[in-house]
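Let me begin by handing over the structure; questions about it come next.
Every protein chain except one is present and positioned as in the full complex.
Take a look at chain A:
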Amino acid sequence: MTAKTDLPMPSRLKPATLLLLLLALAAGCGKLQNDINVPLPSYSAELVLECYLEPGKVPSLAVTTSVPYLGAVLPQVPTDVTVTLTMPNGTLVPLAFNPNYRALTDTTSGEKFHSHIGRSRLVAKAGDVFKIDVQDTQGRHITGTTTMMAPIPIDSVEYKFNDKTGTNRKAYFLTNFRDPATPDDCYRLQLHKGTPTAKNLLKSPEVDMSVQDRLLNGQPFVLGTSYRFSAGDTVTATLYHTDFAYYRFRQSVRDARGANGNPFAQPSAIYSNVQGGVGIFTVLSGTMTTKIVK
């Protein structure tokens, strides 16, 4: 009570005090994320090419178009596009428009969508140069060139368990290989769990990482994971040797995706390796090995 006598609060402050209390109660009330209407200016669609050639497989690719961000969900698949693949010996191979639309909506099997597909399996070796030509009837025209990289053998794979027990007992997984002396080599490593059937290898991997040899040119690489594998897991490591253009395309896609929703990120342009549109044209040069974690 002494304090009340010494520290008289002016009567006109009482409503203000009440207001402050109400405001304090309101703190944290209401959502901090709200839907808003954003009027975007018009956007001119471009052709988008995604083509990953692989020795021993029938060449296929997806040609779609970019769309206004707030437009239709499914990709627009133009039906008036002709595609020609130029083989290393100069042979022109037309790829027919034969889309597997089912893959656009089936997100469980891992099957990829293609709009165009060839007839015979690809024969390719390191150093072979391929070209692609994509045209539609509106005058949009994509061209691209790529060279197959030499496959890099996986020297060994290994694992090591932590010192926990029960379900917490997990192992990390190491993949060892050696980078050649040439600069600008890039790699993509996928680790799949389960028996290495074609069906399982189509599904999402446990680990999917990309690295370049900027700091380790010509030296041994050891790529590791966190403690995430259990006893009994079958782990298949697939190592793709890629050129810098493919690595940069993937990084720019990652950066562009990351900028949407990150207030600290600077929006990034997409670095395609094709001209006249957006996309990637490359040859996958992979090696594979499997190990059971015991």
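By definition in this document, a residue touches a chain if its C-beta (ideal position, glycine included) is under 8 Å from a C-beta of that chain, and two chains touch if they have at least 3 such contacts; residues count from 1.
The rule we apply is simple: contacts and distances are computed from a predicted model.
The protein name that UniProt records for the chain not on display, among "NADH ubiquinone oxidoreductase", "Cytochrome c oxidase subunit 4", "Tol-Pal system protein TolB" or "TonB-dependent receptor", is "TonB-dependent receptor". Annotation: of A:Gln135, A:Thr238 or A:Asn273, A:Thr238 touches the absent chain (contact as defined above). Here the missing chain is touched by one residue of A:Arg102, A:Lys125, A:His141 or A:Lys203, and it is A:Lys203. Taking the complete complex into account, A:Pro267 is the one of A:Pro94, A:Pro180 or A:Pro267 that touches the chain left out. By the touch rule set out above, chain A reaches the unshown chain at residues 3, 6-7, 10, 20, 23-24, 26-30, 32-38, 40-41, 43, 45-46, 48, 50, 52, 62, 64-70, 73-75, 104, 107, 110, 112-113, 160, 162, 168, 170, 172, 176, 188, 190, 192, 201-205, 208, 214-216, 219-220, 222, 224, 226-228, 238, 240, 248, 250-253, 255-257, 259-261, 263-271, 278, 284.
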